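Only a single protein chain was left out; the remaining protein chains are all shown in position.
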Amino acid sequence: MGAGENARAIDIRNAFALGSAIANEGWVVLTGGRNRGVMDAVNKGAKASGGLTVGILPTKDRRTISVAVDVAIITDMGSARNYINVLTSDVIVACGAGGAGTASEIALALKSEKFVVLFNSSKESRAFFKKISGRLVLEADSVSKTIDIIKLLLAKMRKSSTRTIKRQT
Amino acid sequence: MGAGENARAIDIRNAFALGSAIANEGWVVLTGGRNRGVMDAVNKGAKASGGLTVGILPTKDRRTISVAVDVAIITDMGSARNYINVLTSDVIVACGAGGAGTASEIALALKSEKFVVLFNSSKESRAFFKKISGRLVLEADSVSKTIDIIKLLLAKMRKSSTRTIKRQT
Amino acid sequence: MGAGENARAIDIRNAFALGSAIANEGWVVLTGGRNRGVMDAVNKGAKASGGLTVGILPTKDRRTISVAVDVAIITDMGSARNYINVLTSDVIVACGAGGAGTASEIALALKSEKFVVLFNSSKESRAFFKKISGRLVLEADSVSKTIDIIKLLLAKMRKSSTRTIKRQT
Partner (left out) sequence: MGAGENARAIDIRNAFALGSAIANEGWVVLTGGRNRGVMDAVNKGAKASGGLTVGILPTKDRRTISVAVDVAIITDMGSARNYINVLTSDVIVACGAGGAGTASEIALALKSEKFVVLFNSSKESRAFFKKISGRLVLEADSVSKTIDIIKLLLAKMRKSSTRTIKRQT
């Protein structure tokens, strides 16, 4: 997740590198799907490394879809689609400081008990989200650190879902 | 908007007083509609002063509806209903610091270009939301201050909508 | 529920009379909220008899709201708002034959185990919906017949919810 129209050059470069690294791990990239800013760049990075990309679009206007989205899901639900973005993801990464849209995705993720990695976020963002859901918020300042954190989180989730399954039997 | 299960006693007292004051102005109270915390208290305050209350519920479970909600809208859309909450409101008030749910409503409101009043919020919350959308964020530390700000905002919105109508003719 | 842009004159007349009769019973009218066809007419009828009207709007465009809607809920979710319409209603009335939008509301209502009254529907509509959910579909050819059926259904629902409560204690 990250800024669309107002993304900084550094966030776009990081997003491209992150998308590429995610694809190299064999993971699927999921974004808001539009042809703008961080969304667009992370998809392009993923495709450059042969990954699969999923985009959850806010409107029916097909001209707004990033060319680097393989599976475009059309919701026509505006920012309500942000809830689908976070529920569908295993781990949420906020790339750069982002604006109100990114903030809503981080908050909806935390509300849904999902882990969020703040990659190159602002100090106000880190202070706020750590305060409301410290346990679920992690920080990274590079692509490789972000990938390492995701690996740890996935391992942790796999273990806890094994526990859940065991408890059911 | 405000905390549900984890609301502080001070937030619940403020929410009741705020609901009552809103009803005295003849305004409609809109909340997430559940029988918990700030939502429940602001509705009860509004009914104590004879106001009209609207609740946008996240699930179909009718036992979770606040008894003080007059018009209960059932969405079965989980936290996606937070988007409807903010789009339907003229002004959003976050009462108390709140948690991730409240944060998502503030962020969705700012994304939708709605004014948000942070009433007795945390300093981290104020710093974060002022940073991402300073123009739309206001602060209050009492019910009467909150009501005064809403009045100013409604007057401002009425003026700007008159301008819009004039431009169209 | 009923046709918007393509409503027939007879459906609009019936909708106005139905809205008025619903308000006279002290019930709340809920529609899709737009200023078109059956939605608009049933709200106007309800207001003519001093009723309360709720509209669940598909878009953010406030110019499309019926002037006779008291509580306008803004969803920005297109036809997904039809699901909210039926979940929020105690009984659904389809006024006139309607088009695809009305058909989706009838189907979503039946899927959610809600009673539907087909008032002056087409024979194809009656045959289809009776076939898929006969138990939940009722027919009426006048406003007074529609009101009588709603009364019976509300009595039945009240009884069954008493049973549910008893079973829980």
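General remarks:
The letters A, B and C name the chains in turn, as written, and every chain counts its residues from 1.
What we mean here is this: a residue touches a chain if its C-beta (ideal position, glycine included) is under 8 Å from a C-beta of that chain, and two chains touch if they have at least 3 such contacts.
Quick caveat, the model's predicted, so the values are computed rather than measured.
Within the set A:76, A:105 or A:124, the residue that contacts the chain not displayed is A:76.
In the full complex, chain A makes contact with the omitted chain through residues 28, 52, 54, 56, 60, 71-77, 83-84, 87-88.
Chain C meets the missing chain through residues 77-80, 82-84, 97-101, 103-104, 106-108, 110-112, 122, 124-125, 127-129, 131-133.
Contact residues of chain B toward the unshown chain are 60, 76-80.
Keep this in mind: only the chains that are shown with their structure count from here on.
With centres set at the average Cα position, the gap from chain A to chain C is 40 Å. For the pair chain A and chain B, the distance between C-alpha centroids works out to 28 Å. Residue positions 60, 76-77 of chain C are each in touch with at least two other chains.
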